[in-house]
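Have a look at the structure below, then the notes.
Heads up, this is only part of the complex; the chains shown haven't been moved.
By written order: A and B. Residues from 1 in each chain.
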Amino acid sequence: MTERTDGDRTGPTGWTLHPDRVFPAEATTREFARTIYAETRELPLVSMHGHVDAGVLAADAPFGNPAEVFVVPDHYLVRMLIAQGVAPDALGLPRLDGAATSAPDPREVWRTLCSHWHVFRGTPTRYWLEHALVTELGVSAPPSAQTADLLYDEISGRLATDAYRPLALVERFRLELLATTDAATATLDDHAALAAKGWGGRIVPTFRPDDLLRVDHQGWPADLDLLGERSGIAVDSYRRFVEALEQRRAAFVAAGARATDHGHRSADTTPMSEAEAGRVFDAALRRQATQAEATAFAAHMLFEMARMSTQDGLTMQLHPGVLRSHSSRVAATYGPDIGYDIPVAAEFTRALRPLLDAFGHHPRLRLVVFTVDETTYSRELAPLAGVYPALLLGAPWWFLDSPDGMRRFREAVTDTAGFANTSGFVDDTRAFFSIPARHDLSRRVDAGFLARLVAEHRLGLDEAVETAADLAYHLPRRAYPPL
Amino acid sequence: MTERTDGDRTGPTGWTLHPDRVFPAEATTREFARTIYAETRELPLVSMHGHVDAGVLAADAPFGNPAEVFVVPDHYLVRMLIAQGVAPDALGLPRLDGAATSAPDPREVWRTLCSHWHVFRGTPTRYWLEHALVTELGVSAPPSAQTADLLYDEISGRLATDAYRPLALVERFRLELLATTDAATATLDDHAALAAKGWGGRIVPTFRPDDLLRVDHQGWPADLDLLGERSGIAVDSYRRFVEALEQRRAAFVAAGARATDHGHRSADTTPMSEAEAGRVFDAALRRQATQAEATAFAAHMLFEMARMSTQDGLTMQLHPGVLRSHSSRVAATYGPDIGYDIPVAAEFTRALRPLLDAFGHHPRLRLVVFTVDETTYSRELAPLAGVYPALLLGAPWWFLDSPDGMRRFREAVTDTAGFANTSGFVDDTRAFFSIPARHDLSRRVDAGFLARLVAEHRLGLDEAVETAADLAYHLPRRAYPPL
C-alpha cells in the first residue's frame, strides 16, 4: 500500500506541502477556511514569548549544521527520540560534567532523526519541521533513512549562505517583533548591540526573574549577588531586594522590554505583609527559609510583580503547573530543558484571587495566563478572563500548541471568554526555524475553527475574517503594547 | 471584506436567522439534524430551574426598557462588558449603598451593549439574544453602534404592548411549566396570587434553603428568625430546625413545588449523628460554630434534604463547585450575582457516596446533579448516573450551556449513562426572554449530536427522533413529576 493521497509530498520534481493542510475536510467548511486563511497568512509575525538566544541574534553568525540547528535545541524532538530508545549521548546532548563521551558526528545525529521520522506521525513536531524544511529551506524530499544525507547536504548548503543568517531570517520570517527571554540579572549587552545596529524595538528582551524569586534554589545566593552587581543596589534586605528588582525592570523597559515572564510551579498569588516578607527574606539570606516559607514567598512575589506591572506597564506572563526535570538522574547528567518537564494539575480560581482582587480592574495591568492543564480552560480560565479586564487568556501552550490542542482550546474557551479576552497567538519556542511554522499552523487552525462557526451559521464570514486577523496579529499587539 | 455568507442576517427587508444555524455542516448529518429538529421544535417548554422573579409574574406589569430587560439582569452580558473595560456603573448596576452615581440613561446602556456587539462573537449570549431579538421581538437589524437607537425604539415599542406582558409571554413561549426559585422562608404570596388567577400548577415555586444551611453565613440568625416566623415553629434546637424545614417543604409542596435547589460549594453529603448535628447547631446559635463545623453541617443537611425528598417526593437539584463573588471589592460595592462567580474543581464520587449509599436506590428519590467542571462528566457523573436509579445527570449548566459545551456533554456521558439517565434539558436563567432561545439551542445541538449517531450508523433515525423528544420534553417531565 503505497499510494499517497496528499500527492504533493512525493512528486518527481521535489517536495511541496498541500495548500489545504490542517483545514477541516468538510467541503463547505474547507472553502471558508481557505478564504479566512488567505487573509491572515501574509500578516507579519508578533513573537512575544520566545527563547531564541539574544547572543545568537547579536552575533548574527551563520547557523551551524542541521543537527545543531534542528535536533539538539528542540526538546520536542529530543524527548520523542529518547522515548523510542535513542540515548541522549547519541543525539549530541552535552553532559553537564563535560565528560568525554565522544561527541557524535552531527551527520549521524541527523541520520538518527531521519530514520525515526515515522515516530513523529500525527505530531506538531512533524508539521513544524516539514514547514521549515520545505518552506524555509526548500529541501527536496521528506526525511527518511534513505534521504538523510541528501537533506543534510541541502540544509548545510543553505545555512552557510548569508540569506540564512539569524537577522536575515528575522526579515525572511516577517518577524515584526521578536522577544527574547532574559534573566533579571542579564546585562542586556546583546540587546544594546542589536539596538546599535538598528534592531532596537524590533528585537526586545523579556524580564524573567524566576530564579531570584525561588529563595530555596541552590543558586539563589549567587543570583542575589549578581542582582546587586547589575542593579548597583546592595541587596541586604527585602526592601532593597524589591528596589533592585524595580531597578532591573526599569532597565529592561529602557531596553525595549514589553513583558515579564513567570514560570512558577503554582499560580498562587497570596501576598505577605511587608514584615513577614522581610522575615522570610532574612531567613533565606541565612539559608534557613523552610520549603513552605520559600513557596509562600514565591506566591507573594507574583503579587508584587503584578503591583510593579501596574506601575511600569510591563505585560505579565504566567505559565505555572509544570514539574521540571522529572527524572533526577537525567537532570544530574544533562541538566534541565531536554524534555523531562511534565505538567501537573493546575488551579487558578483560588490561586489568582488575591492578585485579581487587588489589580484585576487596574487599567495598566495585562496578565496573560498560560496552562498545560486543559481542564482549567472552561472551568477556570475562561470564566476569569471573561470578567476581569486585566486578565487575558494566553494561547495553547507547549504540549497543547498543536492542531487538536488549539482546536480544543477555542472550543473550550470561546463560549465564555469570546475571542477578545484572549491574547491571540503567542508562540513559545527555542527552535528559531519553527517560529513561522507555528504561526502558520495557528492561523490554519483558527481559520478552520472560525470556518466551522461560519458553516454552522454562528458567525458571518466577514466577522470570521476580522476575528482571524485579530487572533493572528491585532490581539497580540494589544496584549504587549509599547510602553 | 464584507460578504456575509449567512445572507439571512442583513437582507434589505429585515433580519432573519438561518434555519440551519448550529447544525453540523456535513451534508448528510445536517439533513438528519433538520429531520430530527423538525420533530422537537414545536414541543412545549418545561422550565424547571429558573430564576425569574415570581413577583414579576404575579404583577404581570409591562416590562421596562431594553436595558432593564436585557442588560442589567443578565450576568453573562454584564461580565463580558466588564471584561472589555466597561464600568458596572455605566451599565446601570445598582450599588449596594444606593450611592449617588448618577444612574445612566437606559438608552446609553443599550448603546454600550450594541457598540460592543462584536465581542460576543462565538458566545451563546449572542445566540440567545439574536433569537430573542428576531424571533420574539422582530427587530429589523443586528445590534451595532449604528442600529442601537433603532433597536431601542423597536424593542421599547413591543414591550409596551399587552402581548409582551409577562404572562402573555408565558403563553407565547409555550411554557407548559415554569418554576421560580424561592427562599425557604418565602411567603409564596406571589404564587398564591398566580394560583388565584388560574396559573397554579403551571408556574410553581422551588424550595431553596441554601442560606439556612450555611450556619456561618452573616445573615443566618435573621434567616432563622424568619424561618421561625414562616413555619410557626420556634427554632431553638436542631430538632425544631429540621421540623421547621419539613414544614416549609410541605408548604412548598402545597403551593405546587416539584423540586428543591441546592447551591453548596462542595457536593459533600456526609451525615452527622443527630447529637453531633445538635451540638453544631447550638454552637451556631451562639455564633460559635467553626468554619469546619459549618462546612460539615452543610454536608449533613444535604443528606437530610435527600432523606426528606424520599418522604415528600420533591426532586432534589444539586449544583456545587462555584466560588461565589470572586472579587471581594466588586461584591462589596455591587453585591452578588453580577458575573463574578467562578468554578472550582468538583468531586462527586466520594462526596455523594453517603447519600447514594443510603438513598440511591430509593424509589421516591430523584437527585439531579449539575456541574461546571466538565472533568467529572466521564469520570464520575456518568458512571454514577449509569448505575444508581435515583441519580439523574442534569443538563450542561451555566458556562457549559452553549453549543460546544452541550455537544461535549453528550459525547462525554452518553457512552456510559446513555440518554435515559439524564434529566433532559433544564435551563437556568434570570433572563426571561432567553428561555425559548435556550431551549431552541439545546434542541438544535441535540439534533446535531443525534444526527451524527445516525450518519455514523450508530442509531436509527426513528430512534434519534424519539430520543430527541425525550431530551427536550419527556425526560424533564419525568425528572420533575407532579406530587
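One rule holds in what follows: a contact is a pair of C-beta atoms (placed from the backbone, for glycine too) under 8 Å apart; a residue touches a chain by one contact, two chains touch by 3 or more.
A quick note: this is a predicted structure, and the numbers were derived from the prediction, not measured.
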**Message:** Considering just this structure file, the complete complex holds how many copies of the sequence, given 2 are shown?
**Reply:** 3
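FYI, only the chains that are shown with their structure count from here on.
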**Prompt:** For the complex, which residues does chain B have touching chain A?
**Reply:** 1-6, 8-9, 17-18, 20-26, 79-80, 82-85, 118-124, 127, 323, 326-330, 339-340, 342-345, 372-375, 399-400, 402-405, 408
**Touching residues (chain side chain A, partner chain B) in the complex** = 26, 28-29, 32, 39, 347, 349-350, 353, 356-357, 360-361, 363, 375, 378-380, 382-389, 391, 411-412, 414-421, 452-463, 465-467
